[in-house]
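Removed from the display is one protein chain of the complex; every other protein chain stays in position.
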């Protein structure tokens, strides 16, 4: 008889919007929550015995009920509360994983004044992934899908060449990526909101100011600044997909093209990912 | 023998990035261009005679060559130049239509200083559609896909009820939409960049400040402000798709939910579109 | 005061699945419906007077109620019934437009036997657009997003060359497109299901068998066969987006590439669209 060597189940894309009204100033949280549960469900798999199986519909209910009954300010806190709840209520579970994606809405300015009730959305998202086995809890915060581009301060030279290498060294390349990062807090007790803002700013400023010799080089510099600035963070994982801007070849038409007109492409794209850990 | 009663052909999604370097300050244009041509191509259709057919590959070449050889500041100017070029060079054409989608990149601030060479992208896009038959030229500028949301200042009451109506009047609804608009200039000669910024701000501020009785009501108010503010604009078309934020029903769990926890949905969604014209 | 020169509103992406069980054989319809209504809604736009405005939520209810209360076999019939209903019940409307997208599910074979209750989905979709102003009704059926590709039987030669043309004639090109077509019935009374199957087969077989000199040429041949075969069809509109398969340049590596290895690209792509009408 085959064995279930790993399993998880849950509900994905539970969409929750929370509005807190303090007079004319409203706070808006726009979340998409994924709940994943693990446990000993052999009888469900093998025999179709559902007696230990909590319906995924109940997971959805739980997210909405918890959002109402336990006030939270930051998505990490919400994830922690959900994790604790599932593991406390349901002893058949060995592990819970709560993933929260927050769509970020900024207040709209009218004249110089930020409005209390009106928002437009930012391109990037904020994430939190909370996992627990009942004893240990991991809090991983993240930034996802922030499109950034620099037109200076990036080279790619001196690389390895083999017989199939045709790329020419580039002394001034357009570096374009959609930045995603996640980082692990050593203890689940920091002021999550201000840390997130700080890490986002550190990542972005380092991308901008670093004299890049490669995506590897930039990635490490970004991670290094985060770990240097925030000792409560134990490791950082950064993902840099990067599509190429290719100089348009206008020579058939008798035109020079001194780094001005580029063909943007989406595929293929380079992808570099690394985890950098505090020693 | 059947007749070709209408036809067009062209190249879509020509992706062009233009970088202009003025010392440390770089300007970035990130464009996707669609070229559509119309003309008398009966022999190509019926007989497979290609002698009047300019390859779509050439349309692509033309976009890159024109971007290099004719400097432009605004996408409307680029579209106008392309339209003129195709109609002047190719007498078999009866009409040219150039559609430009501009991805907007904002300079990244480091400290208080905006960087000259580093950008992050905005969620919304800017568009221009230029059409010409050789005699008359239409310039339609646009804003696309700006996500906005307000948590106050919107009601929906007093509407028509038939036997299938179950919706209840709403005195405080979340109004959420992804704003797209396009507007026609009476003459193709305005300062396109500053007009675009002004119209964008007018649309956004009106969405925020208008006391909305319906999406129809808001749409008209937005169009009205644009036409009142800019007499060079002849008409405005606005599209407001709006998905519903539904109050989560927590009564099965003994909880009240005073306009706080909502279920966001993407479908179905309401869609209202109208063109408002200067008298 | 500006004028509302055109307007429409409605509900989009109403998702409806209908299951009819005849013993062990079940029939499945998987539909996405868009309802668009037009009328004289000046008071709603200008004054926020909602008294003539039927909520879009009611449009959604109507779709589900009609699906239950009026049996239908084909999506054209369903669209016709919805059109009639809205225009009969609501005199403030000047025009109704019902758009139905049907996801196609094929019965799964087990052994040689098609199952009565199990389905896998086809890539392409079937569409119907019904419009009516109360007096005249137009029934437009369609096929959308059928990916097809041929590796022989297509050339592109003898085309127009201008100073920016670099494309070389191609005597054997890969023709790859995602076929979409729609056609108008002269009377809204045919056996829609069998016509749809026939037109689909005619379009596909013509694409395959036609000796193509260009996309224009193929498009016309496809439309011509449909109009010749079905005299109840008055016109056909076909859309052929076509992305390029570019021969990989392996010469830097000392390799020939005799029409074997291609780089597929999604953008830019050629797009040709035409409407062919019965004389």
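For reference, chains read A, B and C in written order, and residue numbers begin at 1 within each chain.
We adopt the following convention: contacts are C-beta pairs under 8 Å (C-beta built on N, C-alpha and C of every residue); 3 or more make two chains touch, one makes a residue touch a chain.
All of these numbers come straight from a predicted model, not from anything done at the bench.
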Full-complex contact with the absent chain, from A:133, A:152, A:214 or A:257: A:214
Missing-partner contacts on chain C, residue numbers: 15-21, 24, 26, 28, 30, 61, 64-65, 67-69, 105, 108, 110, 115-123, 146-153, 174, 204-205, 207-209, 245, 248, 250, 253, 255, 257, 259-265
Take the complete complex as the reference. Which residues in chain A touch the chain that isn't displayed? 1-15, 34, 36, 41, 44-58, 60-62, 65, 89-90, 156-162, 164-167, 212-217, 219-220, 223-224, 227, 235, 241, 244, 266-279
Touching the missing chain, which residues of chain B? 163-164, 166, 252-253, 266-267
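Methods note: only the chains that are shown with their structure count from here on.
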Any chance you could name the chains that touch chain A and chain B both? C
Using mean CA coordinates as chain centres, what's the gap between chain A and chain B in Å? 29
Using CA atom averages as chain centres, what separation in Å is found between chain B and chain C? 24
Taking each chain's mean CA coordinate, chain A and chain C are separated, in whole Å, by 37
Scan chain A for residues touching two or more other chains and write them down. 253
